[in-house]
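Yeah, one chain of the complex is gone here, protein chain that is, but the others are all in their spots.
A and B are the chain letters, set down in written order, and residue numbers restart from 1 in every chain.
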Amino acid sequence: MVRIELDKVTKRIRKNTVLHEVTLKMHEGRIYGLQGVNGSGKTMLMRTVIGLIRPTEGSVSVNGRILGRDMEFPESIGFLLENPAFLGQYSGYENLNMLAGIKGRALTGQIKDCIRAVGLDPEDKKKYRKYSLGMKQRLGIAAAIMEEPDIVVLDEPTNALDESGVRLVQDILRREKARGALVILSCHDIGILRELSDEIFRMEAGRVVEHICLNDERQEEGGDA
Amino acid sequence: MLRQMIRMECRKAFRNKMFYTAVAAGCIITLFALVYYIGIYQNELTMMQADDVNPMHEASGLFNFWIGGEPFSFGSAAYFFMFPLLTAIPYGWSYCGEKRSGYIRTAVVQAGKKAYFLAKYTAVFLSGALAMVIPLAFDFLLSALFFPAVMPSPVYCTSTGIFYDSLMSMFYYTVPLLYVLIYLLIDFIFGGLIACISYAAACFVRYRVVAVILPLFFMLAVHYLRQFVYISAEVRYKEISPMFFLRPVQAAYPASWAVILAEMAALFLVTFFLSVIWERKHEIY
Partner (left out) sequence: MRFIRYFLFDLKQGALHNKALLLTPAAIGALVFLDFLFKAHRYLAIGAIEESVSYGDYWFYLYGGMKEYTPGPGNAFSFPVVWMLVFAAVPFVLLNYPFRDMGGIGQQILVRSRSRSTWWLSKCCWNFVGTVLYHLMLQTVGAALFLLFGMDLTYRIHMDFIRVVYDALHEELWERSALPLAVLVLPALVSAAVNMLQMTLSLFVRPMFGFFAAALLLLASAYLMSPVLAGNYAMAYRCDWMLKGGVTGRAGLTAAAALFVAAFLLGLVRFHFYDILEE
């Protein structure tokens, strides 16, 4: 069972308030969408949940434990933030294998399956520096899900992907949700966001201005029908 | 288009925190020299007041107590060691940064390659040149508040450090202000060219911090060449290291116009060729 709670999270960087009293609750087995224009604070919110930045005020807790006080990073989390970054001199598989070695949770077979799941070839010896943008994005997604983390945070995962790639990501996210992961997703394509998410938080200037429960809407529509 | 690009690049070069930081750091370093020499001048003043026979007024004045006129204080040592960093910090990193961010694609498509690279070279040159000269001018003006602008006398050449074979020694002992201004001009040009080393380096390196620090090591390497050049006690060498000849005072060997102009030309040709001509030929991804 996984839950994330943000309690009046505010983040100031120099003189800018990038997050303003954000209060959210998230549970496992659901996909939470973050919607907003560039600079609305979506990525900053994700960074706060991952533990890469500390809130100036308020707190982020994961399963009741506060980030930055009780633990530095969530115990089980996979993420893709902005541009994926790996070591250029290694292949995709070598990069993921190296990362998997840290926790030792993902086996070789699992890593290869993950790479195949995102549409790449695990046997491909091509070095990461020669990858196209789309391939880099796919590898980033594979890194985020390969250890079957409890929390999956994906920032614009459909960037640079073709139609088949976008469909692949959608399938992956549905599978993650079915597995019971808590998925936080941002995407500029509102259609995809609405299709995948159970709840959407719309952000503007660092604040959550709207909270849409799509799951309830879908159930109501289903009921009406 | 070129004029607009130059204006835009210069605005970016001068209206940025790194420029202000570099100039402020340079000015702070010069204050070390000023404070040191204020102390020395107080002692000299006491001695002068006590000496009726030969107070040696001409031995202690603005022109040998400002940071450019003396090679003894820590401020002077630090400034003329760190200046390659101080000149590169304002804008030497910009080409690296713009390549990585992809901004270069937009700029080049809008303005054309020639305008972009030339404007960038101009802005880097000017920002480096000003970062070099502003702290020196600041120190000179501030020193003028504390030390009298006494006309130096060749009788006290061991105190001034300007000897008969020093560069422009005639000017120093007749029109010292012109001497200072000419040296500031030399420093202005060299400061700009040294900043352009970081721009040229940015054509080969990925990281801004590496591009900014490389000019210091380049200058250190040139300085190290002295170990191989100055091998005889009998030969009257000329100073080849900018870390010494950019000081308006002789630190070791006298400076020479031939060396200064040759190094200036070499720096300009190499940096201009690499950053404006050669780099322009490459594709921008």
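Throughout what follows, a contact is a pair of C-beta atoms (placed from the backbone, for glycine too) under 8 Å apart; a residue touches a chain by one contact, two chains touch by 3 or more.
Since this is a predicted model, take the numbers as computed values, not measurements.
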{"item": "Candidate in contact with the missing chain, chosen from A:I4, A:L34 or A:I50", "value": "A:I50"}
{"item": "Residue of B:L85, B:I162 or B:I240 touching the missing chain in the full complex", "value": "B:L85"}
{"item": "Sole residue of A:L81, A:V169 or A:L185 that reaches the chain not shown, by the stated touch rule", "value": "A:L81"}
{"item": "For chain A, residues in touch with the removed chain", "value": "13, 47, 50-54, 71-75, 77, 79, 81-83, 85-87, 89, 95, 98-99, 101-103, 143"}
{"item": "Interface with the unshown chain - residue positions in chain B", "value": "21, 25, 71-74, 76-78, 81-82, 85, 89, 158-159, 161, 207-210, 212-213, 216-217, 220, 223-224, 226-228, 231, 249-252"}
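Basically, only the chains that are shown with their structure count from here on.
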{"item": "Distance from chain B to chain A - Cα centre to Cα centre, in angstrom", "value": "50"}
